[in-house]
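Structure incoming, see below.
Every protein chain but one is kept in place in this view of the complex.
== chain A ==
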């Protein structure tokens, strides 16, 4: 079979698991947007990685220090590293819940000068994919807010994009989502 640029080999998902269905759709959307020329921005991931590894570094140093020297001698550093670790973990949690929320893909198109963010969520025991697309212009600053323009929302049951055996129908998915993406870009132009 000729390998298309967007569709890879068969993507299968367990139709009983809303999580797996959502993950397959997220992956499909990522591929769709990447094929349309949006380069992925890894800001959310990078922030969490930096925060996480700062915590790990302090933890490792404290472990080594308190292993070698007695407790009373290393207490002062342990106070510092426990506080740093707590702070860094709290920041990462806040970032995840307040800034990132449902966003799983942020892509920028340098030529057109805007950024598209895609977020998705599902409700418990409800097989509906809730997709939110937002767009904003590229700015020089780091970390501008994601919710700048009116978002485009798409709500569709998973049943429309998956075969009974769990195979993902990416062609149907792409055609449905492209409508939403077009609507988003049209709104941006207003």
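General observations
One rule holds in what follows: a contact is a pair of C-beta atoms (placed from the backbone, for glycine too) under 8 Å apart; a residue touches a chain by one contact, two chains touch by 3 or more; residues count from 1.
Methods note: contacts and distances are computed from a predicted model.
Per its UniProt entry, the chain excluded from the display bears the name "Signal peptidase complex catalytic subunit SEC11", taken from "GDP-L-fucose synthase", "Orm1-like protein", "Large ribosomal subunit protein mL37" or "Signal peptidase complex catalytic subunit SEC11". In the complete complex, the residue from A:52, A:137 or A:157 that touches the missing chain is A:52.
Even with one chain removed from view, chain A keeps its contact list with that chain: residues 19, 23, 42, 45-46, 48-49, 52-53, 55-56, 59, 62-63, 66, 70-72, 75, 78-79, 81-82, 85-86, 89.
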